[in-house]
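As you look at this complex, bear in mind that one protein chain is not there, while each of the others sits in place.
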Amino acid sequence: MNEVIKARALTYTYPDGTAALQGIDLEIRRGERVALLGPNGAGKSTFLMHFNGTLRGEGELRIAGLEPIKANIQAIRSAVGLVFQDPDDQLFLTTVFDDVAFGPINQGLHQDEVIGRVKGALEVVDMLWAIHKSAHHLSFGQKKRIALATVLSMNPKVLILDEPTSNLDPRARRRLESLLMSLEHTMLVATHNLDFAWRVCDRSVILSNGRIVADGPTREILVNEGLLEENGLEMPLSAMLEGIKA
Amino acid sequence: MHIPDGFLDTKTWVTAATASGGAVAYAVAKVNKGLEEKDPPLMGVLAAFIFAAQMLNFPVAGGTSGHFIGGALAAILLGPWKAILVMLSVISVQALLFGDGGITALGANILNLAIIAPLSAYWVYGALRRFSVPAGAFVAGLISTVIAASAAAVELSVSGTVPLVLSMPIMAGWHLLIGIGEGIITAVTIGYIARVRSDLVTNTTGFDWRSLMVLAGVASFLALFLSPLASSLPDGLQRVAYELGFAKRGTGLFTALIPNYAIPGVKSEWLAGGLAGLVGISATILIGYGVATAARRRSAGG
Partner (left out) sequence: MCQKCTLESDITGATPGGNHAPHHGDGIHLHDHKHGDVVHRHVHYHPSAPDGRDPGDIEKGHQHTHTYSFEVYAYADSLIHRLDARTKTIAFIALILAVVLTPITEVWKFGLYALGIASLYIISGVPPLFGLKRSLVVVPFVAFAGVLLIFMPDKPHPAAYNFGFTHTTIAHGGIYMFFNALVKSWLSVLTAALLYSTTPFPKFIKGLELLRMPKVITMLFSFLYRFMWVLTDEIKRMIRARDARAFGGGRVWHLQVIGQMVGSLFIRSFERAERVYAAMLARGYGGTLNTLDTPSVTLRDGLFSALFFAILLTILFWGI
């Protein structure tokens, strides 16, 4: 079982009749860092919502080998670390400690284990100094890193990140980038920031109108101007610069 | 309208706290009974919404301004019981974190702004919405503001701090103006939400008559416990005499409850007041537990 995520002919139709996903085939193997690209409304968020049991579509889906049925929901939520776009949604408790501890406590871990996990996760994102702070004391970039810590503390098998770089200033973005590069987790990253995808992800998937229209190494996909143009994307500056250098 | 400490005398704040305690315990039991997983975050974020919306000032008269209160809006959008808890948390946090309203007066402030205001708004809106939703929302906003202010005026005068002949017209008159603003804002807000997310306002289920019962219960509790004292102590001047031990005609609940009261002398009267406070607090806790247990038993039984 090498695939952390495996989808076969996954479709999802909203109650109002909008067909958001129209047959997704995707396999993500352990250790891969995959960028999920595509214009707004392509179905990225709908797809991501399948990984914590919020939405359930037709077709086959395996998350860490588990079928998303009710009995498996808690195990899946344990295996998947879902980081939301706005850290103010992700951090809902009054202190950083409580927020990072929330997942491990719900996993039923012992108190000492929880404290160890919290400190470990905050150490990784370099926010241990803020352990007793409240989210409203922190900057956006700091909150973003703590949002990541709230799922790292659950020891997930896969990290799913929704627009991790949005609203970050360049320095905070660089920090987050190098932080993500240092992690060994399997990652699926939905992003509009193609430079970020270019630097962080080895594989890219383009989603358009609920279908996967391209899937391959980032260094091939993000230089295919025709493909990018067709899907409302543009070649990242980093790719261009490297092209000039070469 | 947040009454600070020191403006209410012992009998008033203890009585108000007891009444609030009972009503809140009932609301907690009602909310817990039908509590869904998504309710705590929803109610919590909406409490923050009320807190933030109170930042909105509007001019009232003569260069002064009032601010949006939100009790009626909370009652219309969330129903009476959740509205009580949401308003309660806003009022408590304002008292505990900003010193806005006293600690001993917290029960009275909760009674006025988190119980009487939402319940009366809910009742008015429930009675009028079949004729017109905006009119119902407007009148709910207006009436709830005026009633809450009047309740504060009564509490202040019963305490002997401000005579009712002065406090009532001033508080009620002033809040009539603020209430018009509150009413218009509430009506426009409900209209706006109905246009943009009609699912959030139209799904209100049938009218909960128990809201009226709780309101009536609170009112009769106050009348029963405060009126004997109030009638014997019409204003601040007489309260002075009373506290200093010259007036021996204080009667009412605490006189009956506390035998020490009969012992002559200023200081034992004070002691009686303190004991009365203790008795009141214990009564609050007992009534709270009683109501909660009764509600739990009823929900478990059927």
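In order of appearance the chains are A and B, and numbering begins at 1 in each one.
Everything below uses one rule, namely that a residue touches a chain if its C-beta (ideal position, glycine included) is under 8 Å from a C-beta of that chain, and two chains touch if they have at least 3 such contacts.
As the structure is a computational prediction, the values presented were derived from the model and not from experiment.
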item	value
Residue of A:V151, A:L176 or A:I221 touching the missing chain in the full complex	A:V151
Option from A:D88, A:E225 or A:E242 whose C-beta touches the chain left out	A:D88
Absent chain, residues of subunit B that touch it	2-7, 10, 13, 28, 31-32, 35, 37-38, 40-49, 51-53, 55-56, 58-59, 68, 73, 77, 85-86, 88-90, 92-93, 95-100, 102-104, 156, 160-163, 166-167, 170, 181, 184-193, 196-197, 200, 235-241, 243-244, 246-247, 266-268, 270-271, 273-274, 277, 292
Contacts of subunit A with the absent chain, listed as residue ranges	49, 52-54, 74, 77-78, 80, 82, 84, 86, 88-95, 97-98, 101-103, 105-107, 111, 114-115, 126, 128-139, 150-151, 154, 171, 175
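Methods note: only the chains that are shown with their structure count from here on.
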item	value
Inter-centroid spacing, subunit B versus subunit A (mean Cα positions, whole Å)	47
